[in-house]
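This report concerns only the one structure given below.
A protein chain is absent from this complex, but the other protein chains hold their places.
Note that the chains take the letters A and B in the order they are written out, and that residue 1 is the start of every chain.
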Amino acid sequence: MLHLIDLNDWPLQDVTDILNLAKNIMQSPDDYMDVCRGKIMASLFYEPSTRTQMSFQAAMLRLGGQVIGFDNPVNSSISKGENLKDTIKIVSGYTDILVVRNPVEGSAKAASVFSNCPVINAGDGGHLHPTQTLLDLFTLLEEKGTLNGLKIGFCGDLKNGRTVHSLIKAMTRYQGNQFYLISTEALAIPYYIKEIIDNANCTYTEVRSLEEVIPELDILYMTRIQKERFSSEQEYNEQKKVYILDKCKMNKAKLGLKVLHPLPRVDEIAIEVDDDPRAVYFKQAVYGMYVRMALVMSMIRQEKIPDVSIDGEYRHVPCTNPYCITQQERYLPGLFEKNGDMLTCKYCDQRRLI
Amino acid sequence: MLHLIDLNDWPLQDVTDILNLAKNIMQSPDDYMDVCRGKIMASLFYEPSTRTQMSFQAAMLRLGGQVIGFDNPVNSSISKGENLKDTIKIVSGYTDILVVRNPVEGSAKAASVFSNCPVINAGDGGHLHPTQTLLDLFTLLEEKGTLNGLKIGFCGDLKNGRTVHSLIKAMTRYQGNQFYLISTEALAIPYYIKEIIDNANCTYTEVRSLEEVIPELDILYMTRIQKERFSSEQEYNEQKKVYILDKCKMNKAKLGLKVLHPLPRVDEIAIEVDDDPRAVYFKQAVYGMYVRMALVMSMIRQEKIPDVSIDGEYRHVPCTNPYCITQQERYLPGLFEKNGDMLTCKYCDQRRLI
Partner (left out) sequence: MLHLIDLNDWPLQDVTDILNLAKNIMQSPDDYMDVCRGKIMASLFYEPSTRTQMSFQAAMLRLGGQVIGFDNPVNSSISKGENLKDTIKIVSGYTDILVVRNPVEGSAKAASVFSNCPVINAGDGGHLHPTQTLLDLFTLLEEKGTLNGLKIGFCGDLKNGRTVHSLIKAMTRYQGNQFYLISTEALAIPYYIKEIIDNANCTYTEVRSLEEVIPELDILYMTRIQKERFSSEQEYNEQKKVYILDKCKMNKAKLGLKVLHPLPRVDEIAIEVDDDPRAVYFKQAVYGMYVRMALVMSMIRQEKIPDVSIDGEYRHVPCTNPYCITQQERYLPGLFEKNGDMLTCKYCDQRRLI
């Protein structure tokens, strides 16, 4: 539990511990208002994400800690002419924990290689965003009382949504969950996610319409449908209504349904749904603060981290993903996990043959 | 006193309480250095206003509280593709008090409709800026010892200056104040402000020259004269000297005169005046911090606020002010106060016939 780069790297028990701690903090926040006194978090946002940043900041401040950092690559002299390594080496010398958001895949892993303190991945491009998944799990647990045996619908752009992929992966680690995958054909879930579901002995159903499946669901996880993902504006206009959640569709759902959304929404949930007690997406955002409090508190108490010893075997092997951080920061050693004749890049998870 | 949107909504006793508390804090700041411990202010600045923001931040930090927020609409992902409601719902879930600055009229009121914690209006376009008025009142009280029976000159652009309008309105709630309105004809005070003065049984005098009236004044409230308000550059150059305060004009004023300015100044007060002990505009800015401490401390101690119950009668009536927040955020319910056959918009104070 040195760093949080990929939630799947963590044993399930560690995930459970964070969720339990978040619950305790939420119930008795005053008991935790000094646990990070004298500690500093660096919030290094190489791309703006105000909501995520404010959630982390509020979390650290509510623990009695302090925050420094930057939020704007354009104005920051950091991002001009300085490599990631130097920034991480310096800033991790000033602070006790790093929260890193960077649009390049694998950048959080790269930061963890050089950091003198724990690193939390707050989003590395289209790759991973593990604290979102943690807060989604907490929301399910809090609202449904269990992470097992749930009928969970995912609606929207299931092809490109890392949030969806990550939550499905996490939920397959629990028992008896059933997934309803609601999208257009063009935005359907990737094959490898279906494989993961199959391998976990969970089940899934792919459907094209929200209306037909909503009566079944315990959970409906809505996501943004981006116009530019459709083949034409006409297609977008025809299809989007099928995927917009409104009062009329809510009327067909169970009383116990809970509607989640990672936010921000555009128009995939009508404003009229906000007043429905089954809409929990604003609560979900607040839960996120408590989950991040639990995470920061647990990670910051660890001993100072020695530099990762980088074994030599694959250090000169290049990653084949053109968006991998190793393509931009050329001094980074190759790091791969070998599996048969496949190498998986430890930065960005791209796979290649040896 | 749930929110501070418009100072005139507050009973005079509440205003007095804030001014008294500000005085106590200024005299014994150490007594208050922990009263907001464990509390967080969100400083949501949809347009930059560094001075106001720093004043609020310093105020909260001096109370032992903490601050998160944003200051830059361009870099903030918040302002892209997310409506005001969602931002307010989420951020007010992280924090204990919101300070909102937004260039759209009525936006602070709109924020208060959805916030889970108290909202302070730190300026909503040309509409209101109540904490400026509070600090102006505090300055008058501190420097003159009373808010009654004062001869107050306002000089500069009296047509467009919300600061001036707001302070006049506030001063008409006290007894025996006389107003001297010093401006060009084109920049004269609006008619409705003169009505307010008349209705309050106060008196006013409109003059075109600062020099002729300065010997009378107890207070001179200077404001910026913006070049672009004049009909031509020539007219500007001819007129501006009449409205610039310099040593020569100061020599004609009473020893007890106090010169105020909301700052920033451009060149309407000559630098040479700064060393005159009657110039209190820098002190006025510092008073502002103490007033904001009093305000934040008083408001934050309130109970959590339930969602405003929005009555249905006028919720579908549109506001006729094209700059009203309800024109931009179309989901906002119409909120009006009925007075005879007039409806006054509760967001932006625009009036319309039923």
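By our rule, a residue touches a chain if its C-beta (ideal position, glycine included) is under 8 Å from a C-beta of that chain, and two chains touch if they have at least 3 such contacts.
Note that the structure is a prediction, hence the values are computed from the model and not measured.
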Write down which of B:30, B:185, B:228 or B:341 is the residue touching the left-out chain.
B:30
Touch criterion as defined above, residue of A:68, A:186, A:248 or A:266 at the omitted chain
A:68
Given that one chain is not shown, which residue among B:21, B:289, B:325 or B:345 touches it?
B:289
Taking the full complex into account, what residues of chain B touch the chain not shown?
30, 33, 48-51, 54-55, 57-58, 61-62, 71-72, 74-75, 263-266, 271, 274, 282-283, 285-286, 289
What chain A residues would touch the chain not displayed?
37-38, 40, 42, 66, 68-70, 72, 75-78, 81-82, 85-86, 89-91, 93-95, 331
